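Before any comments, here is the structure.
Note that this complex is displayed minus one protein chain, with the remaining chains in position.
In this document, chain identifiers A, B and C correspond to the written order of the chains, with residue numbering beginning at 1 in each.
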Amino acid sequence: MPIPQHIFDPPFNIIRCSHAMLDVTDLDASRKFYETVIGLHVEDADGDTVYLRGFEEHQHHSLVLRKAATAACDRLGFKVGNDADLDKAAAFLAANKIEHAFAKVAFQGRTLQFTDPFGYRIELYAEMEKRPHLLRRYEMYKGCHPQRLDHFNVFAPEVQDTMEFYARLGFRLSEYAEEDGPDGRIAAAWMHRKGNVHDFALTNGRGPRLHHFAYWVPTAMNILHLCDVMASCGYLVNMERGPGRHGISNAFFLYVRDPDGHRLEIYTSDYNTMDHDHAPLRWSLRDPRRQTLWGAPAPRSWFEEGSEFPGQPLREPKFKADVIVAD
Amino acid sequence: MPIPQHIFDPPFNIIRCSHAMLDVTDLDASRKFYETVIGLHVEDADGDTVYLRGFEEHQHHSLVLRKAATAACDRLGFKVGNDADLDKAAAFLAANKIEHAFAKVAFQGRTLQFTDPFGYRIELYAEMEKRPHLLRRYEMYKGCHPQRLDHFNVFAPEVQDTMEFYARLGFRLSEYAEEDGPDGRIAAAWMHRKGNVHDFALTNGRGPRLHHFAYWVPTAMNILHLCDVMASCGYLVNMERGPGRHGISNAFFLYVRDPDGHRLEIYTSDYNTMDHDHAPLRWSLRDPRRQTLWGAPAPRSWFEEGSEFPGQPLREPKFKADVIVAD
Amino acid sequence: MPIPQHIFDPPFNIIRCSHAMLDVTDLDASRKFYETVIGLHVEDADGDTVYLRGFEEHQHHSLVLRKAATAACDRLGFKVGNDADLDKAAAFLAANKIEHAFAKVAFQGRTLQFTDPFGYRIELYAEMEKRPHLLRRYEMYKGCHPQRLDHFNVFAPEVQDTMEFYARLGFRLSEYAEEDGPDGRIAAAWMHRKGNVHDFALTNGRGPRLHHFAYWVPTAMNILHLCDVMASCGYLVNMERGPGRHGISNAFFLYVRDPDGHRLEIYTSDYNTMDHDHAPLRWSLRDPRRQTLWGAPAPRSWFEEGSEFPGQPLREPKFKADVIVAD
Partner (left out) sequence: MPIPQHIFDPPFNIIRCSHAMLDVTDLDASRKFYETVIGLHVEDADGDTVYLRGFEEHQHHSLVLRKAATAACDRLGFKVGNDADLDKAAAFLAANKIEHAFAKVAFQGRTLQFTDPFGYRIELYAEMEKRPHLLRRYEMYKGCHPQRLDHFNVFAPEVQDTMEFYARLGFRLSEYAEEDGPDGRIAAAWMHRKGNVHDFALTNGRGPRLHHFAYWVPTAMNILHLCDVMASCGYLVNMERGPGRHGISNAFFLYVRDPDGHRLEIYTSDYNTMDHDHAPLRWSLRDPRRQTLWGAPAPRSWFEEGSEFPGQPLREPKFKADVIVAD
């Protein structure tokens, strides 16, 4: 299937992925998990909401946990270049008949919320309250030393269409997995704005659902230590996959599940993609090194389970997720 | 079942495990694997034999590869304190009606060879030709930076009896896995002479067979890099298990298979056991963290396959290996 | 002194620093140093020139060594977005009466060469021959596993003016060191295009000279191993400073000198700066953690020695380099 070309003059300028907003059913349990085990910094909290960030981040939050009756991925946040980009975005959405609204969001400037044509709930903003980064506050480091939110990965029933929509917004394709043959469908796509492998990735599957969000950590040693910690203090069942090396993105990874089952990837060592002539890397679905360079298979849950977006009905993918599972 | 008490005055003084002698069917392929991929230093080689050692070792060899029609573990070598210990060992073997003989072995001083009552082919020596260690020759480091042979692990059909025999030789129990209940049988035993977790370990299973031998490397990073290298140059199928953390011994491990299927563990981060009052650590067979702290199961091959000793008929274990597999 | 504001619409689009061209007096010695000790991949070589790159790089070369009678930094190369940017750049240079010329450069597309108003010899290009990256060819990794060229750092006699010139080209300031007080002069500036801490940094000192160029490596462990290797094989005197942690950029660093004295930084763990509202971080010249978070001082040579650009007369800085040395 055709892969989209880079668009250098998108209708508005998204800089990068910025924050995830998760609905969680037990706020204390979730805070304990993200603060104590993973090691994110709690910047603010009240009885209903906890705001967290990584040690490199200047922004007020990159993860928002909200107390809710049902676990869900409420929204995925992206940062745009400046205030004018928000108006350009609103114009684009209007022109494309995508419902949208400016909302008042705590700690953020003007925030434009919309649900894309595929059911992903998105918000855009240009300004968030700043906090001094904690990069050199090593005495505060804990857990696996999470530095920054790196990307979102979603289950997409229509990978090709979704990829094309985001390509129109300026997202560039860095890697993709494709069926072999002249009509091979694209089963997964990794797209970025910020110049590394991904800000937003699409995986063939029942959706719209969040597959995972990822924090970047400095080295694999931080991930190995997290494994030891999780195994030692009652989170063994939360370790879903890894540690291991992806062929795709070259990342060293660990996938863990939070107390509500939201999936978090702890991630390091991908590569730079800011060149305008950076060519997307194609993987055959038949190449086993794509998912795990070292050969260990992912568990079935990794292919099947994800976090729904509130109010967004699920659709089955156009082709079988088992194509991937079978690899 | 009773565990043996430390014997502080054994009949002769074994210092540590010293070297493995493997029969291999394709000497070039084996040399390439151990020298280029694993990174051992080839100290000597002729058309029939290759002698290798780790970068910390002063001794001429800790691994001997011998060209043979059939893959096998020819012998496991242990070093004794001095020449007199060899005579004491011969006297002990004679008193216990264990056949033995002094043999001429290249690069070694007087060498006493015997097959123990359970079929393990052993040799003892006090002196081997010395070579300058390569510890500070960092420019020669390659592969996963293997430093020293650490231990042997064998399949034992009679774990309890074998453990008791080696306890009489002064081997101390550091950890063991046991069925629950008053008559619980010991399914695995880790025994040492040199003051860390093991020189010689016993695993319930069809035997006598070598389960694996292990080289110690400085850090987990060396092991992760080895995974990347093996996956990149055609040795993906040789990666059998890991990387991961054992509950037992606390080791970070990777198990790989050489071109003949001999199993090698790459290993780091165990602990010290030289205290006379060091109490053996008991693991219940029902504790899943025993085998892998992080929860990933070992493949079936890991429980079933091993290297036979020439001329030693195999016996089935007294109780089912499946007790372990079932964990 | 005033710091420049971000310019979002520069006259042409530089993506990132791309390659250094060094004149070396003993090509074999230099190749041995960069290929064997540092571990760069030699992509091409003839009797006069060696082309090298890091394991992540798709481009033909990021370091060019040219046999010459005198050691020098011939040129610093930057990549622009596309071919049209080269024409825009030529127009900008013409408008600013900066001499420039398109040159034929091996393995590169159209290449625009100029000497900036301060004496730095620069070249711009949009296309270079591509090579498959070696990121997943782990079996080829050697030395300290250099992944990519990260930045250039030059001695600048006029830091303020030079910084302002490059700000006009769209370079953004990430960090800077300044004298205290209302008229405090800027002694050093770190500027980037690609979204990390720097592509081009300016250090107060006799110039124009190259202070160093830097390659990024995955982890500090790669740098520690390089130290061991250099100390073991005759390059002890080439280790000039570190390993250590910079306050500035948070980088873990090692500075080494090549056989001609060209300075190379091996570097890891800085941070992202792609946000449009990323505020430059100010360091007081009196803050000792700026240069070395851990307190160890840099040697005098580090402040005084650098690589000249051919034909560019040296000027003394407007204020004493000793302000820095005295820290």
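One rule holds in what follows: a contact is a pair of C-beta atoms (placed from the backbone, for glycine too) under 8 Å apart; a residue touches a chain by one contact, two chains touch by 3 or more.
Just so it is clear, the structure is predicted and the values come from calculations on it, not from any experiment.
One chain is not depicted; across the entire complex it touches A, B, C. Listed residues C:F252, C:Y267, C:W283 or C:F309: the one in touch with the omitted chain is C:F252.
Annotation: of A:T203, A:T219, A:N238 or A:T292, A:T219 touches the absent chain (contact as defined above).
Contact with the chain not shown here comes from a single listed residue; of B:K88, B:R168, B:K194 or B:R315, that residue is B:K194.
Listed by residue number, the positions of chain C touching the unshown chain are 220-221, 224, 227-228, 230-232, 236-237, 239, 243, 245, 252, 288-289, 293-296.
Residue-level contact of chain A with the missing chain is found at 136-139, 141, 219, 221, 225, 228-229, 231-233. One chain is missing from the display, and on chain B it is touched by residues 8, 15-16, 56, 58, 79, 81-82, 126-127, 130, 133, 135-136, 147-148, 194-195, 218-221, 247, 250, 269, 271-272, 274-279, 289, 293.
Operating definition for what follows: only the chains that are shown with their structure count from here on.
Both chain B and chain C derive from one sequence, and where they touch, over half of the residue numbers involved are common to the two copies.
Each chain gets a centre from its C-alpha atoms; the one nearest the centre of all protein C-alpha atoms is A.
With centres defined by CA atoms alone, the chain at the far end from chain A is B. Each chain gets one centre point, the mean of its Cα atoms, and the points for chain A and chain C are 33 Å apart. Chain C has its Cα centroid 50 Å from the Cα centroid of chain B.
Shown for chain C are the residues in touch with two or more other chains, namely 136, 219, 221.
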